[in-house]
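Of the protein chains in this complex, all but one are displayed in their positions.
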Amino acid sequence: MNTHLKSGWKETGIKSVWLATALIAASVVVFILGYLVLTSIPIFFETGVSGFLFNSVWNPTGVVPSYGIAALLIDTLLVTFGAMIFAVPLGIICAVFLAYLAPQKVRDIVKPAIELLAGIPSVVYGFFGMVVLCSLLQNVLDIPSGFSWLAASILLGIMALPTIVSVSEDALYVVPKDYTEASLGLGATKWQTISRVLIPAAASGISAAVILGMGRAIGETMAVMMVAGNAAVIPSPIWDVLSPVRTLTATLGIELAEVASGSMHYYALFGVAAVLLLITLVINLISVRITKKIQSGGSVFSIPAQIKKILMLCGMIFAVCILMYALGIIPTLILTVIVFGLFFLRRIMSHKSIERTAFGIIYAGTFLVIGILFVILANIFINGIPAISWEFLTTAPRNMGLEGGIYPAIIGTLQLVGGAILLALPIGIGSAIYLHEYSRNNLLTRLLRTGNDLLAGTPSVVFGVFGFAFLVIFLGWGVCMLAGMICLALMVLPTIIKTTEEALRSVPNSLREASLGLGATKWQTLKKVVLPSAAPGILTGTILSIGRAAGETAPIMFTAVVFSKRFISMDLFDPVMALPFHLYVLSTSVPGSETQQYGTAVVLICLVMAIYLVAIVIRKRFQKRLL
Amino acid sequence: MVMNRKTMSIVGVAAVIFAVFLVFASGCVSQGEDAETITLAGSTTVLPVAQTVAEIYMDQHATADIQISGGGSGVGATAAKEGTANIGMLSRELKDSEKEGSNLKEFVIAKDGIALIAYPTNTVSDLTLAQIKDIYQGKITNWKELGGADMKIVLIGRDSASGTRSFFTEYVLDKEDAASTMQEYSSNGAVQQAVAQTPGAIGYVSLEFVDDSVKAFTLSGIAPTVENVINNTYGLNRPLLMITNGEPTGLAKKFLDFILSDEGQNIIAENGFVPVNV
Partner (left out) sequence: MTSILSTKNLNLSYGSKQVLYDIDLPFEEKSVTALIGPSGCGKSTLLRCMNRMNDLIPDCKITGDILYRGENITKSDPVLLRRKIGMVFQRPNPFPKSIYDNIAYGPRAHGTKDVKILDDIVENSLKGAVLWDEVKDRLHESALGLSGGQQQRLCIARTLAVNPDVILMDEPCSALDPIATTKIEQLILDLKKNYTVIIVTHNMQQAARISDITGFMYLGKLIETGKTELIFSNPQEELTERYITGRFG
């Protein structure tokens, strides 16, 4: 009897530990949102909510300060929209290639390669964009400056591609083979099968992919800051893709460090952060709803055929009107003729040639995506390897980073990442354990999961804003390693929770039942059976998080880093140098440092990619053994 | 599926090698006992010369660690006030709102001119203050209106934390706003880089950022040089400040004394600024 009671207490105690971690994880996002909104209240008293949202003049330090974010909001939407136009078609094309057209060997190489694209830190993309993309645009289009909406959209599109490809491909890959057999058995061609049956069947997964990609684009800070020109204007006319633009995230990145705390500008920036967080939350919630709806078998829009036809006709007329306004009558007429011509061609083409054309486009698209990856990496490595030397890797910077090396930055990055993982692992794994092994389907669990989803969608710069206001200023810690570690930990927490949960899910229930059936307690089952089985999956998640944390700039920009530091220190309340931040400052503020910029980029990429490669290899071995 | 021994031992070996690297390399740069650390933050105009002076100081004092970051004069004021940095760097006067409620001490360490720069092959060479004002307010939009090529003017400026911008706004724009199409960059270096890459650009930077990659305009015939700042013929100049919260002590005091000493001021002069004490 005694032992029974004892183990009862112990089990409850352990369960509470997991519950506590889950609560911490979920409440963080609420706390952050609450803190941001509360801090931003003064601005809403100053300008009113509609004044804040709909005034298009953002000039907080002007002679007559103006705090209207309409231009920033619209610019954010425009840039994201442009990025999606670029990334969604290409992404789905690549996904179709990987899931249905690529031989297994090709898939084994290309899929990890595209996932590697996801590993390139955003500041490296920004750097590449600044140095290569913008000059390219400037020269090719013969325009005064390449820093524009177009550059930002292309860059963000490239950055969103890996997410869209990966998630779409997963969705396409698991569509039951039955559908393929049925379709082919009815005499449809392979392309017809793909386009009419398989892609619609994977619709929920593909929508999830697109929305995830969109979330990534909206929340991106560094890359946009470096290529968009950062003028807070609405392009005029609105389709002028060559106009400079400034997004909500860039505004935070540029202005937060410099604002006087307690000034109206400060509150306005918090208003910006709150709006940004709200937008990502809304998108997240919408995506969950859409995914659920599609999965439950209903089509999202079930419209009778007649209405569909009328809508399409209206849409076409609308598009033609806009084009006429934008391009003039003659180009529009030419465009219309071409489009109709293509349409007509499609009708008279045989199914075989339609298929050939479709596959040709798919191959071309995939080559394009791989080509982009190749160009970016080649450019950086070719230019960066010459900068690498023993001195570069092991000494501190001198002369504004033009001489000496980046050793303190390497160490600083490792310190930040190490601390972040130490903080995030226990909470993340604990949360996942609670959610998967203990929770029932009640309100609390739903709240916890929602909190988690929202945390996952939060832009990294918001963590930086929160960390700056709360840890650096409010708690008085100053710019220090610990603040940076906490922000990074918050950022990777959702990834750890998600991958741990998946790892736990992949452990067959029969193992748990066997253990419990032998009289073991839940904790013993966890400790001895479930966790060891799930260990590789957890490890993969950890490694992915390390990679992500190593490459992020926005969360540490205001909270942990200085540009130059001579000594390494282990004091948590000292600031550090970090590779991504070093690259950012070199490329934006230190002219003549191209070699060092490339060198830093190479070291950063090597570090991050090595980490990602390890994760991919582990995952592959894990998957092979399951089969 | 547990991790087998082989994998674990490989991971273990890798970790050990890495730790050894850390220890070995960190031996080159670790701090000794009796170390002192101060942080400086603020103006990107002051940053390069502060960095140079700091490096020379650190070479002479092996236990001193001087950490420097930028952010703009606004950051310098805030950081000093809030205590997140020991010394703030500014390229403008302190605003009343910043002086309010704090005990900030100011030290003028140099004077600096602001040059208007453009792409090296721009055919226009001379501008008046009035023309510059019109350009930055969007009233003149093409170089041909100034006798140059038929090219749109691309406005490059600084972000709102910048002391350089503050000064520019007050002195050149008469405290009015610049055109909203002005691209904003976060440092002198960034402005210089942007102008050097953009054929139609015009920008403003601290004197020490003028080099062969850009062309500097003469202001009603006066060239932006250190001499012309000293003899006050080039009017676009301002004092560079270092500020502390209360009287400076310890390493901060020693550093400030060093900058204001002959040796320090010589370094300042060598870097294209106008010394104040020599």
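A few notes on this one:
Per-chain residue numbering starts at 1, and chain names A and B are given in the order in which the chains are listed.
Definition applied: a contact is a pair of C-beta atoms (placed from the backbone, for glycine too) under 8 Å apart; a residue touches a chain by one contact, two chains touch by 3 or more.
None of the values given here were measured: they were computed from a predicted structure.
The chain that is not displayed touches the following shown chains in the complete assembly: A. Check A:Ala201, A:Ile372, A:Ala535 or A:Leu572 against the missing chain and you find that the one touching it is A:Ala201.
Interface note: of A:Thr80, A:Ser122, A:Thr163 or A:Ser183, the residue touching the hidden chain in the full complex is A:Ser183.
Looking at chain A, the residues touching the absent chain are 176, 178-189, 192, 196-197, 200-201, 297-298, 302, 304-305, 351-352.
By our rule, only the chains that are shown with their structure count from here on.
Of all the residues in chain A, the ones that touch chain B in their complex are 57, 59-63, 134-135, 138, 144-145, 147, 229-233, 244, 254-255, 257-261, 263, 265, 393-396, 398-400, 407-408, 411, 414, 472-473, 476, 478-479, 532-533, 535-536, 539, 561-569, 574-575, 585, 588-592, 622, 625-626.
Remark: chain B residues 1-3, 22, 25-26, 28-31, 35, 37, 39, 41, 44, 47-48, 51-52, 55, 58, 65-72, 74-75, 77-78, 81-84, 97-98, 151-152, 154, 159-161, 175-177, 180-190, 192-194, 196-201, 209, 211, 213 touch chain A in the complex.
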